[in-house]
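The complex appears here without one of its protein chains, the remainder shown in place.
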Amino acid sequence: MAEVSFKDYASDQEVRWCPGCGDYSILKAVHRALADAGSDPVNTVFVSGIGCSSRLPYYVNTYGFHTIHGRAPAIATGVKLANPALDVWVITGDGDGLSIGGNHLLHALRRNVNLNILLFNNEIYGLTKGQYSPTSRLGTRSPTSPKGSFDQPVTPGVFAVGAGATFIARAVDIDQKGLPGILNAGRVHEGTAFIEILQNCIVYNEDVWELVSSKKTAADSTVHCVHGQPLLFGKDRKRGLRLNTKSLTIEAVTVGEAGVTESDILVHDETNTTLAHLLLSMPAPLPMALGIVHRRPGEAFDTTFRNRKPEGRRALVKDLLRKSNVLDRR
Amino acid sequence: MAEVSFKDYASDQEVRWCPGCGDYSILKAVHRALADAGSDPVNTVFVSGIGCSSRLPYYVNTYGFHTIHGRAPAIATGVKLANPALDVWVITGDGDGLSIGGNHLLHALRRNVNLNILLFNNEIYGLTKGQYSPTSRLGTRSPTSPKGSFDQPVTPGVFAVGAGATFIARAVDIDQKGLPGILNAGRVHEGTAFIEILQNCIVYNEDVWELVSSKKTAADSTVHCVHGQPLLFGKDRKRGLRLNTKSLTIEAVTVGEAGVTESDILVHDETNTTLAHLLLSMPAPLPMALGIVHRRPGEAFDTTFRNRKPEGRRALVKDLLRKSNVLDRR
Amino acid sequence: MNSKELWQKTSHVVRFAGDSGDGIQLQGAQFTNASALSGHDLATFPDFPAEIRAPAGTRFGVSAFQIQFGGDRITTPGDAPDVLVALNPAALVVNLSRLTSGALVIVDESAFTEQRLRRADLNSNPLDDGSLADYQVCRVDIAHHTLEAVKPFGLGTKDSQRCKNFWALGLILWMFDQPREPTADWIRKRFGKDEALVAGNLAALNAGHAYGETAELGAILSQHNIPQAPLLAVEYRTITGGEALALGLIAAGELADTEMMFCSYPITPASSILHHLAGLEDAGMTTFQAEDEIAAICSAIGASFAGKLGITSSSGPGIALKTEALGLAVAAELPLIVVNSQRAGPSTGMPTKTEQSDLYQAVYGRNADTPLPVIASRSPGDCFDTAIEAVRISLRHMTPVILLTDGYIANASELWPLPDFDSYLPIPTARPDPNASGPKRVFARNPATQARVWAAPGDVDYVYRVGGIEKDIDTGNISYESDNHQQMTDMRSRKVTSVADFIPDQILEQGSERGLAVVAWGSTYGAVFQAVKEALREGYAVAQIHLRYINPLPKNLGALLAQYERVLVPELNTGQLATLLRDKLLIDCVQHNQVNGQPFAVEDVKQAIYANASKRMKEVGNG
Partner (left out) sequence: MNSKELWQKTSHVVRFAGDSGDGIQLQGAQFTNASALSGHDLATFPDFPAEIRAPAGTRFGVSAFQIQFGGDRITTPGDAPDVLVALNPAALVVNLSRLTSGALVIVDESAFTEQRLRRADLNSNPLDDGSLADYQVCRVDIAHHTLEAVKPFGLGTKDSQRCKNFWALGLILWMFDQPREPTADWIRKRFGKDEALVAGNLAALNAGHAYGETAELGAILSQHNIPQAPLLAVEYRTITGGEALALGLIAAGELADTEMMFCSYPITPASSILHHLAGLEDAGMTTFQAEDEIAAICSAIGASFAGKLGITSSSGPGIALKTEALGLAVAAELPLIVVNSQRAGPSTGMPTKTEQSDLYQAVYGRNADTPLPVIASRSPGDCFDTAIEAVRISLRHMTPVILLTDGYIANASELWPLPDFDSYLPIPTARPDPNASGPKRVFARNPATQARVWAAPGDVDYVYRVGGIEKDIDTGNISYESDNHQQMTDMRSRKVTSVADFIPDQILEQGSERGLAVVAWGSTYGAVFQAVKEALREGYAVAQIHLRYINPLPKNLGALLAQYERVLVPELNTGQLATLLRDKLLIDCVQHNQVNGQPFAVEDVKQAIYANASKRMKEVGNG
């Protein structure tokens, strides 16, 4: 199926997100990615949990399983282990994946099951009407935190590093140019791909990503990580990241100022987990790291998982039945 | 209670671990730590899940709650939030804490609840007779992995870094000299203290920690992290860790050889999370990092949690009942 | 019925319908408030879509609010609306079938454009194609009138259009001669800072009202004076089940002089309770949003172990996740309140729809022999008293208690007589008695309740260890002794059956001492009450028995039911209470089950009564 349009991957179901929800653009990027890859819907499965984000599978013209809250990675693991030939995507949210589902996400990542996990992070529980989530920033006011939340949030990417993930990316919902490519990079990665998508919930957490998604501010508040390239950012790409080897921290510098030359700038190495930890945990005002922050080769769980078409099973069953001393009274 | 002996903290219950189990020495260290701190048993609570390790609370003469599998951090969070004045310890294992209990551990760590969490890592499910666990090394043969396990293991300390833990330590079960001090450091830490204890299951995973615990090999295969001190190790402490700033990795070098001087050796900074990630993820043959690998200040969840003795509640209840337009038919 | 009959009724059913974005729920809430202040009894039914903000104009996106109010005792939002206010075509078509014949339909003409008709999958305009033949139709260009009214205050178009709901509200308030002031106050509070919004919305409200007065719509749109309801000489307020439950828990804390910790994880329709409680630390109630339902119940159990009363709340799927930990609370003999706001299932099911299908789960849904008390709320206001009762039982017997409510009463509101709080009896607890002499044994049990001592860390007398492994009945130490396990099993069932020694006898809500007994529980109270009341009026030998105590059942229930020739059990499930009655009382019963996500219509229950009851002899004679 060479000549496919992204429209061919839309299902016949009416999309039911709020007007203006970031999920619409992510859905479009998913359709694009599938089209770009010429994916075969017949051998593609979208598995999701529960949440606004988790409704996505209904809108993709492949096999789809909208399951229960937080369990998508576990169910997807079963799908993949049962039939490793399938292209299995997981759609989850910050609540679904990191609140109730944290354990399954951890184990999918450490096992390195060949799944493409998309976590829509809107820093809120959308479907249940706007309670703060484990990624909500300190002080987030919500129906369950009227005086502002005081739970330290978890940083999805940093958590993924801790879980031993072999592919970690971060992208913005409206980035129609970049997102499809990242989704496909995750798709072809051997092992679990973890892709955090910064998504705007316009009803309950509007513009929480303003800084990184608005034309005006994006250039200065984000840095795009490209393997082998210096970590430069800013409108004129004069700003860059430098490693302070004494304090083992990252600092933002300006090339050409204070004797800083391009050679001082960190060159991105996507295979280094420590760099991934550094980049993914950069606090503002340092720019937010986007793109494929981490990717390293590793054996996928489902390839080592012994999956055999049984042959001569009937004989084998009969053998097993006799695996023990037998008293013959015939 | 100044003059207390560690024996005063033993309960009247007969200890029922296998002869030679590493849990015995950990229990002793716990008794010691409590005695050293002159802890008040009346205001101390040990909460555990299920597993051989989780039997420990029965053997400590304080309040104790032996709960259900994997949930100790959640139950302990409830105990602590209900009464922040209590000194709350959590006892868990690699299966209890990182297999079924991974999610609660993650959230306790990120919230930074003031708990002292001891994870007994014997890299096996002891109580259920020896199945491999999420920390078992690749290729571990067990009743459920007869051909050797092929799940990538999770590294407890690295996971803790990813979860945003503010205190991470690693110790060896038989280290009666060092362990009590580390336990008390965790006890007094503001926020969640995560202490991984390398424990020997003599029945199902004997000597998996041989290298780091035997007199012969320990010096060369472990490095003790002390804040502000160079990371030296080896019998004559001539070996040391150096940061390769290009590859952002750690390498072991020998002071005095190849022009290496003590000044090249990394000085431990317990407040740096990136260094914690580096040290806790060092692969063999690099030495295993022991001691207080990470400790940074941070507000504990239970101190921000608004916990008020109700005053004039009756009047308040009556107000709340009337918080709405009232039709007066009297 | 014709217009005359329609307006003769002493109570009316009004349904507001429009887009999720139209502020329909607000409209309903304000009208409810006004009705209450006019001295009408009332019951409401918010009926919103599953989607957060469904696309405008679609049928599935229609949000509705129904209220029955008036001069009688009102216990349901009504089977069929007498008045429908429809702000767009979709809102009209999806609600038409519900209306009483001859109902008044008020529509916003301006919304019936080509494009919006298509959005509602309509090929022709119902205003013209005769589909409204059976109704009195009042076409008003609400949008236009609203814009006119707010023009002076220079609001943007969006904000101006947003005032539509207040214009319509003003009109209906006029129709039933109800006060605007409470709404005006609300508008001022809500938009306080923004003067233009305040002025605009007030103007819309008043314009709608004025329109009713001035427009010459004669018969079609006339003002009706609804008699006041036969109320008691007390104070009343309107309250939803969610609010009442939250208030009841807080009140119980005061009655038990106990601090409480409410640990929950959001889920529809249970979240509202957590929302109501969040921020009420000063009332001795701390709230904790856990990472999942398991952590929620576990932290609540931890709180109870530490001496605060732990409470957790969820809906069916979340309760399922809590069942393992519930076993621990039973084994450790700790107090714990578990609130289940039931919703339609199985699995995710229909989260915004109501159902009574978690009774099996509550009574039988645990591994091993793990009995615990179960009670249920019958109406929004009743949630206040059942919450207190749940706490009373839990602390009296040192056991977890499940309180069943559902999505319907969680969101619905009713007129509620303010309780005389000082008349409530204090709730005793099993806390250690510092003055008690003799040995301090934490597992010494009260022979009447099987409650063990509720000692907590910090208490120097009771330093103890407990767990989920079977424990020695006296010392609490681990015990694998076979006799001990038998004794503990017996003690655990005695603990729950002993609850029946403390609860009141089952009463007869209304009706005869023989004939047909209609036995129900939970939120069907209102519909069953109305149905039985009408059947009685019609001369049927029928009685209403409504259960608050599900497990254990009141001791006299068996004898009470034995008086009747037949027992009818209407439920919003496949027959779960019926199972319980057969199991515990071995009585046969006729089931009447509806599992469609909707509350019972009074009419359905009546039909079931007709099919199973007979007229009283004398009645027949008289007739």
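General remarks:
Read from first to last, the chains carry the letters A, B and C; within each, the first residue is number 1.
Heads up, the rule we're going with is that a residue touches a chain if its C-beta (ideal position, glycine included) is under 8 Å from a C-beta of that chain, and two chains touch if they have at least 3 such contacts.
Keep in mind that what you see is a predicted model, and the values were worked out from it rather than measured.
From the options A:A85, A:A258 or A:A284, the residue with contact to the unseen chain in the full assembly is A:A85. From the set C:L232, C:L425 or C:L586, the residue in touch with the chain omitted from the display is C:L586, counting the whole complex. In the complete complex, the residue from C:T489, C:Q510 or C:S614 that touches the missing chain is C:T489.
Looking at C:S357, C:S498 or C:N612, the residue that reaches the missing chain in the full complex is C:S357. In the complete complex, the residue from C:Q27, C:T146 or C:Q594 that touches the missing chain is C:Q594.
Counting the whole complex, the residues of subunit A in touch with the unshown chain are 11, 13, 41-47, 50, 57-58, 61-68, 71, 74-83, 85-86, 103-104, 106-107, 305-311, 313-314, 316-318, 320-322, 324-330. One chain is missing from the display, and on subunit C it is touched by residues 50, 60, 315-321, 323-324, 327-328, 330-332, 342, 344-350, 352-353, 355, 357-358, 360-361, 363-371, 467-470, 480, 482-483, 485-486, 489, 492-493, 573-574, 576, 579, 582-583, 586, 588, 594-598. Remark: the residues of subunit B touching the chain excluded from display are 14, 16-19, 50, 52, 68-70, 99-100, 102, 125-129, 131-132, 134, 143-147, 151, 203.
Keep in mind that, in the parts below, only the chains that are shown with their structure count from here on.
Between the CA-based centres of subunit A and subunit B the separation comes to 29 Å, rounded to the whole angstrom. Averaged C-alpha coordinates put the centre of subunit A at 40 Å from the centre of subunit C.
In subunit A, 99-100, 102, 134, 147, 151 are the positions where the chain touches two or more neighbouring chains simultaneously.
Counting only residues that touch two or more partner chains, subunit C has 291-292.
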